[in-house]
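A single protein chain has been removed from this complex, and every other one stays in its place.
Right, chain A next:
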């Protein structure tokens, strides 16, 4: 074997020695300390991902609920100034033939009033128990397929196809569900399944039996009252059969996206018949603004976490390097390059950050995301989930790596740069 070979100028040798030293230093280090550092790195990563993820998830949870329960992937609404969506029949015919469309539901609504407790009203001097709302006629089968609306019934039952004379009340119309909003919205006292209410649309008034109470965090659902399509036409005087909303869902994983569906409907000439929006476009702008603000806030909190983690790594490496200054001097003395020694510390920092980050990733995707999906955070306006998109999380993982790499390099460089002989002699 050739002992005298000298390929010491190669950067590969520097890396090799750096890795060799780092591996043995980690192996030789105190296990409890190593675990503690990895734990801190994991918490930092979680802080970086989870805080902003939950803040954004509060809004995102609302957006998802809005899409699932109300808009579908694309919604067509009545144009401003118009009474309904023109050519509803042609639109639905087109949708039936369109590739990639899964379900759609046409909703018909008119502004109306619901009166409750009129049987127990003692005299005509007391105020009527009235609430104004949109009386919404739906095709039971279509709406159920699109939004699984019956899943949100909290009292009584949902409507059945073919039945008449029954109404589903949105929970926000009832005082017991909307006490918090009492000052903002009128609401009805009592009103339980089986009770009778009077529904007035225009000049027509009919009595309906409350069949169920629908509770949803989507305002457009919980602030409405639902009757069957047939009952709606019996109650309403309006001419024609045009609808007021058409919510459309697409087949998950299909090549058709919501943007393409919207574009297809526009190409088909329906832009002048109704306002066509994707689910994202239908979200009120202020919610998107809140989402951006929450995301920013989460990132600021995350960055504070990163600063703490980098200081931790700095201190750990600094103490390690200071206590090993003599050995660093000896290594330099026997010809180990400064770069190799620095790299050994960089590898150690990367080791801590990688392991902490990987544990964090495992916890986020293996535990927290599924947990929040199964048990969302109960907020008044949404069911908060944990939003952790893979590209964002990957970026944060590498950000943590980069920061700890720098935090490990700086103290190592400071110690390695010291005079070799002074280091060896401890001067």
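Here is the rule we use: a contact is a pair of C-beta atoms (placed from the backbone, for glycine too) under 8 Å apart; a residue touches a chain by one contact, two chains touch by 3 or more; residues count from 1.
In the analysis below, contacts and distances are computed from a predicted model.
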Protein name (UniProt record) of the chain left out of view, among "Dihydroxyacetone kinase subunit DhaK", "ABC-type sugar transport system substrate-binding protein", "ABC transporter domain-containing protein" or "Carbamoyl-phosphate synthase large subunit": "ABC transporter domain-containing protein"
Sole contact to the chain not displayed, among A:153, A:336, A:386 or A:405: A:336
Residue in contact with the excluded chain [from A:17, A:227 or A:369]: A:17
Contact set of chain A toward the excluded chain (per top definition): 1, 3-10, 13-14, 16-17, 20-21, 24-25, 27-29, 326-327, 330-338, 340, 420-421, 424
